[in-house]
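In this view, the complex is presented without one of its protein chains, the others remaining in place.
As written, the chain order gives the labels A and B, with residue 1 at the start of each chain.
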Amino acid sequence: MSTRQAGLATLQEARLSLVLAAALAIGAVAFSWPLFLTPASGVSAATAPLVFALVLPLVLAVVLTELSAGRLDAKTLAMLGVLAAVGTVLRPLSAGTAGFELVFFLIILAGRAYGAAFGFALGAITLFTSALITSGVGPWLPYQMLAAGFVGLFAGLLPKASGRAELALLAGYGVVSAFVYGWLMDFSFWPFALGDGTQLSFDPAAGPLANLHRFVLFNLATSMGWNLGRALTNALLIALLGAPLLRLLRRSGRRAQLLAPAIAAPASPE
Amino acid sequence: MITFEQVSFGYPDAVRPVLDRASFEVAEGDLCLVIGPTGSGKSTLLGAINGLVPHFTGGTLAGRVLVDGRDTAHFRPRDLAEVVGYVGQDPMRGFVTDTVTEEVAYGMEQLGIDPVAMRKRVEETLDLLGIAELRNRALIELSGGQQQRVAIAAVLAARPEVLVLDEPTSALDPTAAADVLAAITTLVHEVGLTVVLAEHRLERVMHAADSMLWLPGDGQVVAGDPAEVLARANITPPLAALARTLGWERVPLSVREARRRALGEGLLPSPPPLAPREVGDPALVATGIEVRYGELVAVNKVDLRLHRGSVTTLLGRNGSGKSSLLWALQGALSRAGEVSVDGLDPRTLSPAQARRVVTLVPQTAADLLYLPTVGAECDLADRDSVVPPGTTAALLAQLGVLVEPERDPRDLSEGQQLSLVLAIQLSAAPPVLLLDEPTRGLDYQAKAELAAIISSLAADGMAVLVSTHDVEFAATIGERTLLMADGELIADADTASLLTSSIAYAPQMAKVFAPAAVLTPADVARWLA
Partner (left out) sequence: MAVERTNTLRSLHPLAWWGWAIGIGIAVSGTTNPLLLALVALAMVVVVLARRSAAPWARSVRAYLVLAAFVIASRMFFQILIGAQAGEIVLFALPELPLPAWAAGIRLGGPVTAEALTATAYDGLRLAVMLLCIGAANSLASPRQALRSVPAALYEASVAVVVALNVAPQLIESGQRVRRARRLRGDANRGLRALGPIALSVLADAIDRSMSLAAGMEARGFARTSGPPAKGSLAVMLASAMAATLGGFLLLSTDLGLTAGALLVLGLIGTGWGLRRAGRRLAVTRYRPLAWTGRDTLVLSSGLAAAALVLIGAQDALSPGLAALLQPEVFFPSTDPLVWPQLSLSALLVVAAVLAPLPLTRPVRSRVPDAARTDVRLRSLRPQAEVARP
């Protein structure tokens, strides 16, 4: 690889990191809107998440565009599509059974095996595809895609480890990410879900801390089981299937990489 | 059109190269047949034509590959899309979209062809391959032959000059294979395409070949006239075996050619009239077998007896209910009717017990393999079958497969996978063995070995039922043949009389020497005296 090519590659990496960082920042704002909504704005709690439901698809589009610009070759794309298909098949299988969600462990393992960018793309695309199949397209979808993308993204950024330590790390991450995913989704749609007539309802006038307090109580009471179920499912599946799946993914990752196709000069006939 | 100059290719960690200084040319407008045993590098050679080897696969290529004057070293496969159309082994696995027209249009979308021109080309291409009536169908619903034709249409829409096909008919029944091959020969003769085609079952296609590339397996490529190459090759379709038997220098490429020559030389084998078959004790008795899928009756009131020490062949179209019948006999499928093996009905037994009574090797045998190594598969089979450790591994060796126990079963060839599954299933020592379409993807050598294995199993007293499309294979194994159509058994007779009296199912030897009832070149040699 020439220095020029190496320079280009670093530049591309830098661009991608920039975009992902921006997506993270925007996502943080979008998910935490109940913390800064004020009554003075005249926006009701029921329409507030819809404002960012407009912004997030564009953010996702920007990230996916940057991801695919010259980076997604046929092999990576086919792998992305096929793994998203696996997730799409797994998601309806598990829907409705208290938090028994089969899709996240795959996103985590793929993010670990193929890197943060792949993990992000897989998370977002898997949730999108399964929404298409299960007719789950709605204002919540951009939030789900972004959150699942982050689950895959951070899986790719975990520190180095191998063997049992790696599995323990991933299982731990599975637990943490399951809770964070659940809290983010619940938080941004909590005012939407509960309405505004109860004592645990979101109250724009009450200030961020009071609202956070209410949310924690409401979430503990209603969604703890779901989040815990999701976390346990992740940990269990990673513990059981993590090792062989990682082996499988890495093996085909090696196969899929262009093993520097070399074309030598014509061999001289003897 | 295609020129290979001193082409060598090897994977980084491989011991020997797949191709070793191969040089040959394929002329424009030829139908060029690539032959060679499994693992001899046919797929590599085909991939090298459009640059998938090495751009996509990795590895090191030395020498030059020129296609229509372009050196594949400087063109990526995608840049050759309108020069070379490449169709892989299983069309369903290569489809990107899910309906026929979208799949045909996909390649043109990539090339950025104007939508108006694209619409026209899609229609023309559909007509060219006779699949216009399938236009809006979902790809997954199509039959194998239809899928294969859609795959060909999908690459043809980019208007390539060369069409490369990797075993396009290996998974098809004879009728579907004939459809696909007819479409291919039309493309050669009417459109003037250059076609390079790898194929195991040469008897289907060798009559149409203009030239032939033979890969003996050591990295060499022997190019030449089909009749001459076949005379030297270690690949023996029935007509080549016949030529060898009769000492003909030139291998006849078609039944017509062979028949003319045989008649001209006054060769007429005279087999003795069939002696009545000796029938052993019935090992399996089935009565009134019926399998339904909702409205569809797949198997309709079939009565069947399989005898100890005998091989029975089950022929029939795709969808005639052969697979359903086998699955129902094994007890893995719910059905009406009675099955009795020594008084036991496998349907009422647990799966572990059932496979010790009747065992089935399914069509895609690899479905039974899921452990990471061959050794682990063998150990599990030993435990499942409650036999001493090492039994399955010994069986595998008996079947002629010697592989390291650390190998991943997925990396084995289809023949080796089949043997591994067979060894696993035989470790339970069942009295009845059912084989569903075992010759898929096997070369002549592997088929001959399989036929020998089946005969020896029968000689040991097992009752074997083999369902197959491959009449040449059927001709070599069983003394009894069943014919199934529309869910019913419509014929049950001696193989020789049933096959020779049929047009659709007659093997080539029977056609060459009709009306003499000979099935294989070995028969010819035996009865010609």
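Observations on the structure shown:
One rule holds for everything that comes next: contacts are C-beta pairs under 8 Å (C-beta built on N, C-alpha and C of every residue); 3 or more make two chains touch, one makes a residue touch a chain.
Keep in mind the model is a prediction, meaning the values are calculated, not measured.
When the full complex is taken into account, the listed residue touching the unshown chain is B:Y86, out of B:F4, B:Y86, B:Y444 or B:Y505. Annotation for chain A: contacts to the undisplayed chain at residues 15, 18-19, 22, 25-26, 29-30, 33, 36-38, 40-43, 46-48, 50-52, 54-55, 58-59, 61-62, 64-70, 72-75, 77-86, 88-89, 121, 125-126, 128-129, 132-139, 192-201, 210, 213-214, 217, 240-241, 244-245, 248-249, 252, 255-256.
Listed for chain B, the residues touching the missing chain in the whole complex are 47, 50, 52, 55-56, 76-82, 84-86, 88-90, 92-99, 101-102, 105-116, 118-119, 122, 136-141, 143-144, 154-155, 158, 171, 173, 176, 293-294, 298, 318-319, 322-324, 327, 330, 332-333, 350-356, 359-364, 367-368, 370-371, 381, 384-385, 410, 424-425, 428, 436-437.
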